[in-house]
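Take a look at subunit A:
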Amino acid sequence: MKRSLLLAMLLTSSLAPSARAANEADYKAAYAAAEAASKEAAGMRNQWTVTVSALAAAKKAADGGDFDRATAAAKEAEALAKASIFQATSEKDAWKAMEIR
Partner candidate 1 sequence: MASSIRVRATANGDITEVQALIQHPMDTGLVKDSKGELIPAHYIQQLKFECNGKDVFVADWGTAVSKDPYIKFSFKGAKKGDELKISWTDNKGGSDTTTAKIA
Partner candidate 2 sequence: MTTTTGPLPTRRLILQGAAGVALLGLGNLPFGASPALAAANDKYPEEAFKQKNEADAIKALYGKTAEPSDKIKLDAPEIAENGGVVPISVTTSLDKVTSISFFVAENPFALAASYRIPDGTVAAVANRLKMAKTTNVVAIVEADGKLYSATKEVKVTVGGCGG
Partner candidate 3 sequence: MTARIHLLLGSLSAALVAFALTSPRVIAADKVDPVADAKAFQNFFFQKFPNVKHEDFVNGPYSMNEDMKRQWQEKEEFPPYEFALDAGKEMFATPFKNGKTYADCFPNGGIGIRQNYPYFDEKEGKVVTLELALNRCREANGEAPYSYVKDEMASLTAYMAYTSRGELMDIKIPDDPRALAAFENGKRYFYTRRGQMNFSCASCHVQSPGERIRAEILAPALGILNAMPIYRSEWSGMGTTSRRFVTCNSQTRAVPLEPQADEYRDVEYFLSYVANGLPISGPGARP
């Protein structure tokens, strides 16, 4: 249970709403960070489907000019990607706990 608590905290901590309206530059920065984390997760062969859909939602919102939503979605994608990376690294050994011996 401890691990999923950590995952949940990681997710919520990065969703802190930004005060002023996001503009295109904020979106681009957030999207770049999200994409990098997503690539790293994919590289570890532990990508989550929700990361991919959050990234797509971000791009779609940005194309529609709604940079507030786009930045939020990009930030969420980054958090999800980071959580999947955390999961992959912690599972490197954690899996043994469940092994039938």
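A quick word on the picks: all candidates are chains of the complex that A comes from, given by their letters.
Basically, a contact is a pair of C-beta atoms (placed from the backbone, for glycine too) under 8 Å apart; a residue touches a chain by one contact, two chains touch by 3 or more; residues count from 1.
A quick note: this is a predicted structure, and the numbers were derived from the prediction, not measured.
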In-complex contact of subunit A, chosen from 1, 2 or 3: 3
Interface residues, subunit A side, partner candidate 3 - complex: 2-4, 6-7, 9-10, 13-14, 42, 45-50, 52, 80, 83-84, 86-87, 89-91, 93-96, 98-101
